[in-house]
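One chain of protein is taken out of this complex; the other chains stay put.
So, chain A:
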């Protein structure tokens, strides 16, 4: 269902009032809902307090698109970077949630409140000794902030142990994206860049590949410290007793390929300035209805943590106390519908 209504831009009021207004407009006074909006980057971001509500209103230009989901069948994965460009999926999730028979999520904190900066992905299809890390450079001004070097690692081959050349992380820049995630460390061996193996490639080649993918960098590493590995079987991990859910899809080796293909459409949008002098993003196959005029990048995440208003899951990440693993499951390759499970993994 669609509703269109207007707000006073200069006096948006409180979130509580807005929430009430929404419930009123949609005639759902007693239903718990999640409220989200699309920001200038086309990302679906949540509205759940005064700050992000004000932000949303102030960036609306001129239309503010708001999505409302019933809380019990909400799809948290809908929020975050690049969500609108995977819009088909988002829309099908948001608007027709009944199409999917999904298990209810166990909500521990509110990861849906944040734009992701990094994630561990493909835990289910990788060996336990490897870790695939995605760095979301898009939408943040933080530098990626790491260096790589040549080195050698020992491999088990049919001829016994062999020393083979490899690429390693040599330095993390303090305050950089790589360091702040806690998912990468000095001396981690780089195995793949965006799904392409680096073995046999020179340091310069790997450097160029990483820079070429810098807006959406997915690197697979063999961590130097193997004690922090993701352990799939939750029973063996739980010293804290926290239950961990991990749905293991029936192994799909083409997950990454699919994932990347989806990505390819979205990772970069060239800007074109026509003779009117107004910058525009180059339209894609499915252009958004609103023309996005301002190009300033805001760092929502940054603000919210600084304000200290929100219970911060991000802090967990920073302290390496926990990490988020998103698993992608392809249910119907035709529709490319993605489902994400958040799993907190205890170290």
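We adopt the following convention: a residue touches a chain if its C-beta (ideal position, glycine included) is under 8 Å from a C-beta of that chain, and two chains touch if they have at least 3 such contacts; residues count from 1.
Basically, contacts and distances are computed from a predicted model.
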Protein that the absent chain corresponds to, by UniProt name, given "Protein EARLY HEADING DATE 2", "EXT1C protein", "LLGL scribble cell polarity complex component 2" or "Autophagy protein 5": "LLGL scribble cell polarity complex component 2"
Contact set of chain A toward the excluded chain (per top definition): 137, 143-151, 170-171, 178, 194-196, 198, 201-215, 217, 257, 260-261, 264, 268-275, 282-284
